[in-house]
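A single protein chain has been omitted from the complex, and every remaining protein chain is retained in its original position.
Read from first to last, the chains carry the letters A and B; within each, the first residue is number 1.
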């Protein structure tokens, strides 16, 4: 049992849930913990490059998923009170007014502080995401790798 | 502390969240772990028999809940992009195209590999579900049993 390791499964791609995950990850990293965030399903969206990447060999279904889902943190919506899209910008404004870090700053800080971001390969296959569409510096792994890390951690959250 | 035990509270009945829970459970079972999934609230839906079961003594409210909620894994909707019901079939198609297991195969595999499914009795009482409406081979228990198992596990997730 290693008390200095934390894992988070980031299943959600909601602005507010991603924010909570990154705040916890940054907090733990600041205290010297090893932190791994496994991005799966909608959580993969935060790892996508913001620009459109041409990928051959996608099915129509995969093109649809790829086209409809947000690319990167800037396009995420709120889980509650999204109000047809104006909720997230409102929350962003409120964060800024409160002197807090933006979602992009939280994400950058996590990466600078060696929080490990893992893209779930099974979810990528299902949603048709290719490595070319993802930002650099990621790990790619499946559930066995997650379980191996969770066994070494003392806090494991599903967000 | 037993490093070979995992528990999952499956609160959600969303197709994608159920899928994530079953993938983790199957992965852990494949690595030799004991896994228990406590199904509570909407998570109970995956344990319902697909056919309509006649149950006497239900209140109108319980009949409404029972009638409106999905019976079994085949009827679940997505937590995001459900698009009036077409999201889940799309996700199913994408899973199949990716060569992944279907939700039903994941569920069957979990049961074959001795993942223990527990139906939360308090939630059943509230929603008016009777044991006759549930599939065979389940355990029935409450929060004390969950906490007893969680105390013995090293990974405890709420999904």
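The criterion applied here is as follows: contacts are C-beta pairs under 8 Å (C-beta built on N, C-alpha and C of every residue); 3 or more make two chains touch, one makes a residue touch a chain.
These numbers were taken from a predicted model, which means no experiment stands behind them.
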| item | value |
| --- | --- |
| Contact residue for the chain not shown (choose from B:53, B:97 or B:127) | B:127 |
| Missing-chain contacts mapped onto subunit B | 1, 9, 11, 13, 40-42, 59, 61-62, 64-65, 68-69, 122, 125-128, 142-144, 146-147, 150-151, 156-158 |
| Positions on subunit A where the hidden chain makes contact | 1, 3, 6, 16-17, 20, 23-24, 26-28, 30-31, 33, 79-81, 90-91, 93-95, 97-100, 154-159 |
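Definition applied: only the chains that are shown with their structure count from here on.
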| item | value |
| --- | --- |
| Approximate Å spacing (C-alpha centroids) for the pair subunit A, subunit B | 25 |
